[in-house]
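In this view, the complex is presented without one of its protein chains, the others remaining in place.
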Amino acid sequence: MAAASPPRQRRIYRLPEGHEFRTVTEQVAAIPLHYPQRLRWWLGFIGSSLLLGLLIVSAAYLFSEGIGVWGNTIPVNWGIAISNTVWFIGIGHAGTFISALLLLTQQHWRNSLNRFAEAMTLLAATCAASYPLFHLGRPFFFYWVVPYPNTMALWPQFRSPLVWDFFAFATYITVSLIFWYIGLVPDLAAVRDRATRRLPQVLFGIFALGWRGSAVHWERWRRAYLLVAVVALPLVVSVHSGVSLLFAVGQIPGWHTTVFPPYFVLGAVFSGFAVVIMIAITLRHAFRLYDLVTRRHLELLGLWLLATGWMTAYGYLADAFMAWYSGDSFERGTLLDRLAGPFWPIYWGAVICNFVPLQALWFPRPRRSSFVLFVIAFLVTVGMWFERYMLVISGLFRDFLPSSWGGYVPTFWDWGIFFGLIGFFLFFFFLFVRFLPAVSMFEIKEAVWEEEHDT
Amino acid sequence: MAQIFHPGADTRLRLAMVALGGGLVLLFVAGDRFFGSDWFTGRGDHPAQPVPFSHQHHVAGLGIDCRYCHDQVERTATAGYPPTYTCMSCHSQIWTGAPVLAPVRASLAHDEPIRWQKVYDLPDFVYFDHAIHLKGGVGCSTCHGRVDRMPITAQAAPLTMGWCLSCHRDPAPHLRDPADLFAMDWQPGPDQRQKGEARMARLGIEPARLQNCYTCHR
């Protein structure tokens, strides 16, 4: 491993000489065992529980009354339900990207981030996957999308991108879960061994699967970890490409273009990194993990954000260029509608939030300032939400025949589900931070060790 | 410090995991069985009727033709339930005082229909047509079973979509000659497939169209 690591990499971790490893373990394991920030945690947890309540109410009302309670119409059959699916699954991307891709490319600084990034991935992907169910006209028949032997002797319609997406989502969530759990095992063991009370001992013990840290364990673990990483790698590309095809396959102007798969994937990683940055900075300050999530981390994340941001910007340009270059009057019409039509604030909101503040990251000082970085990341997250909204709604509301043009206004229940799902995300993230090692201890140790023997 | 788990824990854990995996598979299989089961499809159900009418007695015993009572079966979508009038055409002569037939006599007396319970009840979005099935050569017993052996009429087929399709996708084994349509004891002969296919060719029956959704759903 060490041999393969990149030469003369600048040091990331600065830990007290001598007992680096103990400090790491103590700092991280302290969180689940004797929890430092009880008050703040409770406040945040109750807040998110309220939002979760909103989700339950909205969903109950939706299922009892029907999709009509949303703002969807003909022609805008798909409202923010679908645009949010795209948004959530996009956020979910950074997890796998950081875990798998950076692992295989030996970017050790990732080791401080992958744990909670993966947790974020799981939750975001779950939100994304649940949205299509809410949006079905007859949700109780959702399983007809799944191929299984049935008394109707029918299969799904395999040409449909929805069926592809079902597989993509299912695979993605499963693999991410496995990957995340495998990564957790050694740390669960570490927490188990530090636990003093019986209950945590048993619980962590069970999920640690009897890990004793023997060489055999480590050898097998390493093999499994890399193996799953290799499996997960294509998913980084496949999932969001699949989602993009849901649109690109339709002949609707503004959808029917070949740039969509890369465009979506890059946008996804972009938004994902933004959310990772927000979480990283929050945890760093909440639990004073300054030694584990260092300024260097923030800087690297900033650079990634800048890079993926520009790739996304390229997507915008390509999209607009093709609309003009195709000479197709409908494509041009849709482009003009986006620039100056009823939804112009959405389009320009996306452009401004995504790319303008981003440029500050060219300079080192904003990159190192957690505050500036946090603001930029937040704006990007919002900007990407605008973008998804723009892609879905402004594609549909005016397609071909002037006679079938329409409009779209989300109702309270649209928003109820959306913020409810954000609540769902936060709710479980709070639980994760509270009860699991939010940062990967042993991997940081590994990184530290390698750094020291590297310099 | 004391051990948290005793030595056997690992084994149990492994067993538990295996059980979990096996359980999922089992659930899947069980589900499949359940939804094909008679309890769910209603095969064998025989709702209680106002009059304990016995097809066995009337068909096997007295040899009455199906069409004597179900007189529209060759003309229309529904086979048609006999009017009280038809029952009374015999029962005004025989069993005139039988207590079991009281409801029939009452029906005629008060001009009140007899409230039979449906045995074959298809979902409302399924448009089944008796006449065209007979025309194509599907006999009564193919779907209704040996009615002549039913003291109380029961549902002889699962009536699942898969069951319908099994014939719509390959009708040949089930198509009879017009002469045999109402024969309760009809059995496919060794040359059934050829005969069936010949019939399909003669009537222009194409499975391609038979198994198209809009054949039954509108």
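By letter and in written order, the chains are A and B; residue numbering begins at 1 in each of them.
One rule holds for everything that comes next: contacts are C-beta pairs under 8 Å (C-beta built on N, C-alpha and C of every residue); 3 or more make two chains touch, one makes a residue touch a chain.
The rule is short, and it goes like this: contacts and distances are computed from a predicted model.
Trainee: Considering the UniProt annotation of the chain absent from this complex, which name among "TAT-variant-translocated molybdopterin oxidoreductase", "Fe-S cluster assembly protein SufD", "Acyl-CoA dehydrogenase" or "Electron transfer flavoprotein alpha subunit apoprotein" applies?
Mentor: Per the UniProt record, the undisplayed chain of the complex is "TAT-variant-translocated molybdopterin oxidoreductase".
Trainee: Out of A:G47, A:G250 or A:G341, which touches the unshown chain?
Mentor: A:G250
Trainee: Write down which of A:L43, A:V146 or A:L317 is the residue touching the left-out chain.
Mentor: Final answer for the missing-chain contact: A:V146.
Trainee: Which of these touches the unseen chain: A:E118, A:D399, A:D414 or A:E443?
Mentor: Of the candidates A:E118, A:D399, A:D414 or A:E443, A:D399 is in touch with the missing chain.
Trainee: State which residues belonging to chain A touch the missing partner chain.
Mentor: Output for chain A: 63, 65-68, 71-78, 132, 135-146, 148-152, 154-157, 159-163, 166, 246, 249-252, 329-330, 333, 396, 399-407.
Trainee: For chain B, which residues lie in contact with the unshown chain of the complex?
Mentor: 27-28, 31-32, 34-36, 40-42, 45, 47, 72, 75-78, 80-86, 107-108, 111-119, 121, 123-125, 127, 129, 131-132, 135-136, 159-162, 203-204, 206, 208-209, 212-215, 217-218
As a working rule, only the chains that are shown with their structure count from here on.
Trainee: Could you please state the distance in Å, as a whole number, between where the Cα atoms of chain A are centred and where those of chain B are centred?
Mentor: 52
Trainee: Would you mind writing out the residues of chain A in touch with chain B in their complex?
Mentor: Residue list for chain A touching chain B: 149-154, 192, 201-202, 205-206, 209-210.
Trainee: Please name which positions on chain B make contact with chain A in the complex.
Mentor: 4-5, 9-10, 13, 32, 35-36, 41, 158, 160-163, 165-166
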